[in-house]
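Right, subunit A next:
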Amino acid sequence: MSFLVGENLVGGYGGADILRGCTIEVNEGEIAVIVGPNGAGKSTAMKALLGMLDLREGEVRFRDRNLSSLTPQRRIAEGIAFVPQTQNVFTSMTVYENLEMGAFLRDDQIDETVEQVYELFPILAQKRDQLAGELSGGQRQQVAVARALMSRPSVLMLDEPTAGVSPIVMDELFDRILEVRATGVAILMVEQNARQALDIADRGYVLVMGENRHTDSGSALLADPVVRRSFLGG
Partner candidate 1 sequence: MNETQKTTAAFGVIALLLLIIGFAQSWNVALGILNLCLISAVMALGVNMQWGYAGLLNVGVMGFAALGGLAAVLVSQAPVAEAWRGNAGGLLLAAMCFAATVFAGIFTYRRVPVGRTRTLALAAVIIAGLFVTRFFLDPTIASIESVNPAKTGFLGGMGLPIIFSWLIGGFVAAGIAWCIGKVALGLRADYLAIATLGISEIIIAVLKNEDWLSRGVKNVTGLSRPVPYELDLQSSAWFVDLMRWWHADALAALADGARSEALKQFAIDGSSIFVKLCYTGLFASVLAIILWLSVRALNSPWGRMMRAIRDNEIAAGAMGKNVTRRHLEIFVLGSAVIGVAGAMLTTLDGQFTPTSYQPLRFTFLIWVMVIVGGSGNNAGSVLGGFLIWLVWIQAEPVGVWLMEFSTGWLAEDNALRLHLIDNAQHMRLLFMGLVLLLVLRFSPGGILPEVVRKRS
Partner candidate 2 sequence: MEVLGDITSAVVLLLNFIVVPGLSYGSQLALGALGITLVFGILRFANFAHGDTMAFGTMIVILVTWWLQAQGINLGPLPTALLALPAGILLTVVLLVVTDRLVYRHYRRQKSAPVTFMIASIGVMFVTNGVVRFVIGPNDQRFLDGERFILRARDFKASTGLAEGLSIKVSQGLTIVIAVLLVAALFWFLQKTRTGKAMRAYSDNEDLALLSGVDPDRVVLVTWTIAAILATIAGTLYGLDKSFKPFTYLQLLLPMFAAAIVGGIGNPIGAILGGYVIAFSEVMVTYAYKKVFIYLLPQGLEPEGLVQLLSTDYKFAVSFVILVLVLLVRPTGLLRGKVL
């Protein structure tokens, strides 16, 4: 039994199908990474799980409930958080306000979660009253992830969190993601930096043309010569 699973997904943005029957799943306390060439439908698969495109076939189940009829907003309320690749912070709001927006659907006190998030990303505690738009690219990514964590999600989905950040920041970000996993959150990532991402992945998907090409643990995929040759550049 899987925690969150998109099974046999078929669909696209109105035109030709981008997803052609792929299956993606992730469990609690586990990192799943989707890699693959450009145009393979990696981000689309993630958006399908979130309900941002119409599926022609297949279904999305979360805790054994079918989510297919729910809007993205409802799925977020169910405990799925999403960090888009770009424009993932409110630039005209302070870091703290960004965190508040992340907890928008919560009715209880958020102070404790804020403290937890500050512990995870200490730099944000320092910059709490600065506008997110004034932060560096790496710090913004941290705000973005922190914002998503504020809803205390059970699934965190990240769309290329390391796009456009320096290797040092990337390593740091992956470290943080590992810490998040330690709290029992299920993490699903789409990544361009396939080698580093698979390195920390419990489960890896290589997607080609909207279909699963290889599915295995992260380390097994890294060790697989076919995967290495075709997708990891040798």
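On how the list was made: all candidates are chains of the complex that A comes from, given by their letters.
Note that in this section contacts are C-beta pairs under 8 Å (C-beta built on N, C-alpha and C of every residue); 3 or more make two chains touch, one makes a residue touch a chain; residues count from 1.
What you see is a predicted model; the values in this text were computed from it and never measured.
Chemist: Spot the contact partner of subunit A in this complex among 1 or 2.
Modeler: The answer is candidate 2.
Chemist: Okay, in this complex, where on subunit A does candidate 2 touch?
Modeler: Subunit A reaches candidate 2 through residues 72-73, 76-77, 82, 84, 87-93, 97, 100-102, 104-105, 147, 151.
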